[in-house]
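For this view, one protein chain was removed and the others were kept in their places.
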Amino acid sequence: MSRNFVLRIFAVFVLGSALASPFATAQSNQQLRFCLHSDPKTFNPLLAEEDSSETIRYLTGGVLMRLNRLTQDLEPELATAWRVSDGGKTITFKLRGGLSFSDGTPFTADDVAYTIQQMMDPNLHSPTGDAFRSGDGKVQTRVFDAERLSVTFPAPIAGLDKLFDQVAIMSAKSPKKEGAVLGPYAVVDYKAGNYVLLEKNPNYWRHDSAGKQLPYIQTVRLDIQSNRDNEMLKLVHGEIDFINSLDAEYFDKLSQQNPSLVHDSGVSLDSEQMWFNQVPTSPLPDYKKAWFRSTAFRRAISEAINREDLARVAFRGHARPAVGPLSPANKFWFNTKLQPHPFDQKSSLSRLTQDGFHMQDGVLKDRDGHAVEFSLITNAGNKYRERMAAMIQQDLSGIGVKLNVVTLDFPSLIERITRSFDYEACLLGLINNDLDPNSSQMNVWLSSGENHQWNPNQKTPATPWEAEIDKLMHEQANSLDPRKRKAAFDRVQEIAWEQEPFIYLVNRNALAAVSPNARNVHPVVLRPQVYWNIDEISLGNEVAKNR
Amino acid sequence: MIATRHPLLSRLVRHAGRIALTVVLGGLLGATLVRVAPGFGVDEAELDSRLSSQSIAALRASQPGSDSVASFYWNYLSRVAHGDLGISRSLQQPVAELLRERTPETAKSVVLGLLLGWLLGLSLAVAVVMSRSWGVDLFASLLGGTLLCLPAAVLALLFLIARMPGRLVLALIVFPNIFRYTRNLLVRSAASPHVLTARAKGLGNFAVFFWHILRPAAPQLLALAGVSVSIAFTASIPVEALCDLPGLGQLAWKAALSRDLYLLVTLTMIVAVVTLGANSIADLLGHALSDHSSEVPA
Partner (left out) sequence: MKWARLFGIGFLIVVTFACVFANFVAPSYAHQFRDEPEAAPSRQHLLGTDDLGRDRFARVLYGTRVSLLLAPAAALLSSLLAVLIGGTAGFLGGRVERAVMAATDLFLSLPWLFLLITVRALLPLNVSPITSVAITFALLGCLGWAAAARVICADARSLAHSDFILLARASGSSGLRLLWRQVVPNLQPIVFAQFWISIPVFILTEANLGVLGLGVAEPLPSWGSLLRELQSYSAITGQPWQFVPLILFVVVVSCFHLVLLEQESPA
């Protein structure tokens, strides 16, 4: 047996033949397959918080309005019309009539009211509900008839209507609870660590232009696959139909074999950034705290980092230098006046000299003679961050700074940045799912926010610029005028650019791989990148059958 | 009285008692290690900027951590006594159900890995001893050395590319350990003076090997067999994680990354039971063989 095995492995090495013929395995034309990277933590759509649960929610959840991931416009779904009034506190819906949940239970306005009350229940701590929390007080729902209702929040909510893209309507009456759905698919089987199987919802309301009920594909199988190599090999062997979020190296490897498999939708909403610990009670020596609190120091470090190289080398060209909290993919909200900080070590040294630092025998020292040396923690296992950290280490050595790279397991890292604050600098990324900064950026930019990572949970703003950001964030949250909101958040981006509490490094591109078997797939930047129009996707054989 | 009349039974009872005590102690030490390690009681969701501060506060409050290790463990043992192994925080499922689903997967991998590892390792070791050829020895040692040097991740990847079952990687991890020890044991045994005497007296190769080479080394080989179960179990963690096999090893890795205390303590105790059980059986058989070691055919 060992001899045969050795010969087989040798053949693989020499010929690489296993790589050269994808899609050898016949794929069922009734089943779409792709991977989840972990088990879903919950099937309750109101509690979905991580990627896998959100995937299930997207595939099964019927929503009142859907943000079209391609056009970025809000489109009617279960609600045919809606109106925001009362200064942004009330929203009134007209619902589609005659619909049923997957188990046959009729869909009415009572179900919408029930879902909203559940979602806003303070004891449930729904992540979806948190986006709607605008002030103290109860949320009022008023059902006029089976197809009309209004919802009134205690305070105005900016961008209220777009938030309903995340709210999957649950049945108030069905005994199946979250098992009864209004979306294109319903979960029929789940084997922990193995797969989730979904079947077409027989009562799904959408039809195509020819009157055929959607979705086209009968079943969807989600294999639970945490190893990206396995996922890649499954695609090559034809065992799955697409990879929703592809790593840059796999992109290059696949495009060598077959360029039509891969899609680069351009820069995504996500960013990679580093920051310095500015928590006053952290167990760092005072001289280091002084460095990290200095804007000139942060700007100097930022200018000493070559972002173009990070994008080109660490991400193989599938990234762009970042400017600030938003990327250019966020067409409306991104501040187009800002440019990425240039790579300029001369300017960097000049700033440091003005701030009291000096070079001595190639080592940068502060005014008290301490050599500038600090550690950068990041999560182990993310090879892009490990590469970036190594590149930043070399860049900073050019200005006499010694950087120690420490990779940690994620729970240890989280403990350091949220509990003990025993760290000096951290390199992490931010995943942005929402275009509107009100839902995902409030807790980052408010000085009292939990995710104000460099110095969270401040009782009062520690610096004048943080106080100004607080004011601007409240301003944009309380206004309904998109232009005023944009002006306020543009100013937030400018302050972030000047002060650099986060040193934004790169925005990754949105990469995907799709089998030629899958039809009508249009990968985009917004999540879910590939299957955003799941009910309109078909498989090659399925199209042939329809013809 | 019973102990005197049934020495084997008394030995078994003593072993069982020792195992039970050690397992309970193992669970406590395991729980202590997990609780003391940094990262306990945190959740990745805390970094989600969509969550309000109240939600994050509620998330933190729901994390285990307020009990002392001793009181946690006491409660845990009381629940286990009633058949309740708790709920896995990371997978949101009853631990008992997770174990039920995943144990067969790991059992298959470990049994197959051990059988193939021993088959390959022992066969090659026997070939080295019986052939007395340095060429065979060199080849087998180089093979074992190469496999030892290949990271489990590379082996797993090669198997995936070649579309072979990932669980076979376990056999290739176990084999070099088995081969190296058995080869050295059997070579030393074969170099004993009584083997020369046996050959000189005209005993056949098989008889020489079985009664004069293998039999004297049997207690050590049995000890190795017991230890190899532990090696295979430990190796199943990276293999299952890399090959996405839904077994106990993958479960252990996920539990470790998320500091899932109930799951980790239960898995520690399971590993302790298997390790102690395998080694105890090996010890008992080893002792039995030592007791009867004078019984050699003329």
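In order of appearance the chains are A and B, and numbering begins at 1 in each one.
FYI, contacts are C-beta pairs under 8 Å (C-beta built on N, C-alpha and C of every residue); 3 or more make two chains touch, one makes a residue touch a chain.
Since this is a predicted model, take the numbers as computed values, not measurements.
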Among A:S85, A:Q354 or A:Q394, the residue in touch with the chain that has been omitted: A:Q394
Of B:V34, B:L85 or B:L99, the residue in touch with the unshown chain: B:V34
Residue in contact with the excluded chain [from A:L99, A:A296 or A:A380]: A:A380
Residue numbers in subunit A that touch the chain omitted from display: 13, 16, 228-229, 232-233, 247, 249-250, 252-253, 309, 312-314, 373-375, 377, 380-381, 383, 386-387, 389-391, 393-394, 404-409, 412, 422-424
Contact set of subunit B toward the excluded chain (per top definition): 18, 22, 25-26, 29-30, 33-34, 36-39, 128-129, 132, 134, 137-138, 141-142, 145-146, 148-154, 157, 161, 176-177, 180-181, 183-185, 187-188, 190-191, 216, 219-220, 222-224, 226-227, 230-231, 238, 252, 256, 264, 267-268, 271-272, 275-276, 279, 282-283, 286, 290
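Just so we're on the same page, only the chains that are shown with their structure count from here on.
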Chain centre separation in whole Å, for subunit B relative to subunit A (CA means): 40
Touch list for subunit B against partner subunit A, complex: 38-40, 42-56, 58-59, 90-93, 98, 101-102, 116, 120, 143, 157-158, 160-164, 241-244, 246, 250-251, 257-259
Subunit A to subunit B touching residues, read off their complex: 1-2, 5, 8-9, 12, 18-19, 39, 41-42, 49-50, 122, 125, 127, 130-131, 133, 191-194, 224-227, 229-230, 233, 237, 409-416, 418-420, 428, 430, 434, 439-444, 448-451, 457
